[in-house]
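Missing here: one protein chain of the complex. Every other protein chain is in place.
Letters are used for the chains, namely A and B, taken in the order the chains are written, and counting of residues starts over at 1 for each.
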Amino acid sequence: MMQTKKIQEQIAFTVFRLLGFLVLGVLLWILGFIVYNGISVISWEFIFSAPTDGMTGGGIFPAIVGTFYLIIGSTLFAFPLGIMSAIYTVEYTKNNWLTKCIRIMTNNLASIPSIVFGLFGMTLFVNTLGFGDSIIAGSLTLGLLILPVVIRTTEEALKAVPKTYRLGSTALGANKIQTIKRVVLPTAFPNIITGLILSIGRVSGETAPILFTVAAYFLPKLPHSIFDQVMALPYHLYVLATSGTDIEAARPIAYGTALVLIFIVLLMNSLAVIIKKRFEKNK
Amino acid sequence: MIETKNVNFYYGSFHAIKNVNMKMKSNSAIALIGPSGCGKSTFLRLFNRMNDEIPGAKLEGECWINGKDIYTKHTQVDMLRKNVGMVFQKPNPFPKSIFENVAYGLKVNGIKDRAFITKKVEESLTAAALWDEVKYKLNKSAFELSGGQQQRLCIARALAVSPSILLMDEPASALDPISTAKIEELIHVLKQQYTIVIVTHNMQQAARVSDKTAFFMYGELVEYSDTKKMFLAPEKEETQNYITGRFG
Partner (left out) sequence: MKRLIDTLIEQLIKMSGAVTEITVLLIIVFLFKEGAGLFNASEVEKGYTVLVHSENTVERLSPKELKEVFDGNIENWEKLGGKDEAIRIFRFDEIFSIYTEDELGKDYVLLPEKLEEVISADPTIIAYIPQKYLPTNLQGIKELAKMNISLTDFYIGKEWIPTATPAPLFGILPLLLGTLLVSFIAILIAIPLGVGVAIYLAEIANERVRKLLKPAIELLAGIPSVVYGFFGLVVIAPIIQKIGGLDLGETAFAGSLVLAIMALPTIISIAEDAMRTIPKAMRDASLALGATKWQTIYKVIIPFASSGIAAAVVLGIGRAIGETMAVLMVTGNAAVIPNSIFESVRTIPATIAAELGEAPGGGAHYQALFMLGCVLFIITLIISIVAEVISSRKIIKE
């Protein structure tokens, strides 16, 4: 009797342990596969030159630059807006129907598939506002996509600031906005930064929202204004993998592109983790 | 009969129990008192080996229950825990019905006979003085009960597996005075059948419910004697100070 439950436990634990290693194994396999195949392609030339020979040669510089612009554009839009929105819900409104409504809407916004953002960006920014396929249209679309991430992480960061800090500041005669500027934001800063960095990772990897708002199939020259189209790393990888002129010949470059993409995203994510750890320790 | 022989206990490098020798008679109530952090809970958890769950913890010395060393390689920990029930500081019923809470211990110990389980549940709830209050709502969630009722449910849950020893770690500290009185009354009844080891920070409670009292300080057993003697004429000065409230 007693034996059976012990044996059950042994079996169950073995299974779970195997599951754990299986999943980790699969994830490492993906990572390893990309790194293994991509590392030999990476060189200064690959990073800093434009594609040649129908995208079967050369590098990916325009795509890197494009992704960089999109990161800048979308964060310039989403960060101030998202942070202010979070300040509003945490610091200004009481727990009423309005905050509830905002929270539900934020959650919904977060759950909308990225391709729907793409559709929306296309009608609003590209067509209705007449931006055309452009950095600004793509940035605004991506900005909306990360808005909920920014709002949520900022909210959590603000909520983590102890009430006494605010009281202390108000007691010294500071008004609300001064308290927020001088006391609340500086305290919440590391956590806010973490969220922001995570959303940068997200922006650099998204493909669907930029398909119809900015991404160029092949554009070896760099953009001159925010109304130009650009190439972008994730879309470039998609093109190389599925619809280049010679898919087989483009394969090595696809691996290289995937590796650069993963590198950027994982760099951002690890940075976020490290910053968080750093500040947690200092507390 | 519970006996510890030269027991030392460590959390990593922290020496939590220092060379304790103690004997506890069956069918009696023993109170463990002492300032917070002196190792009462740690000492209590030795007897159902709940300390095993803490990483980095280490035991030296021997613990005997009813003539058996409970820390041998062959000890079946689950059987030991069936025999040594435990009631915790805060009521901690499972997110299940009242019935399922009491039946839980039976089921995890491999008992499948419905009729037996039903009988045992009623007996245990009766023994815990809760049956009359819950007999018409056995299928309701345990969380619908009041705090005091939940704690008696936890006692019933412990009794259901027919233990001979009941460990109670400040079982009334989270309850209101009326519920506390009910629990104390219950302990009075239960100690005829069970050996009860109860940790409490409440001097009056120790005086009211226990036959013998042990006073701990900094992990050491300072004094151990009949409760009456302990509270009327303690031998050690530390004990005197603690009991009269000049310490801790």
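Definition applied: a residue touches a chain if its C-beta (ideal position, glycine included) is under 8 Å from a C-beta of that chain, and two chains touch if they have at least 3 such contacts.
All values reported here derive from a predicted model rather than from experimental measurement.
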item	value
Residue among A:Ala50, A:Ala137 or A:Ala208 touching the omitted chain	A:Ala208
Contact partner of the left-out chain, one of B:Cys63, B:Leu138, B:Cys154 or B:Met230	B:Cys154
Residue of B:Lys40, B:Arg81 or B:Arg152 in touch with the missing chain, whole complex considered	B:Arg81
Given B:Lys5, B:Lys18, B:Lys58 or B:Lys90, the one touching the chain that is not displayed	B:Lys90
Missing-chain contacts mapped onto subunit A	5-6, 8-9, 12-13, 15-17, 19-20, 22-24, 26-27, 30-31, 33-34, 81-82, 84-85, 87-89, 92-93, 98, 101-102, 104-120, 122-124, 127-128, 144, 147-148, 151, 175-178, 198, 201-202, 204-208, 211-212, 234-235, 237-238, 241-242, 251, 254, 258, 261-262, 265-266, 268-270, 273
Footprint left on subunit B by the chain that the document does not show	48, 50, 53, 55, 78-82, 85-86, 88, 90, 92-96, 104-105, 107-109, 143, 154, 157-158, 161
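Just so it is clear, only the chains that are shown with their structure count from here on.
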item	value
Of subunit A, residues touching subunit B in the complex	1-2, 4-5
Contact set on subunit B toward subunit A in their complex	76, 78-79, 108-110
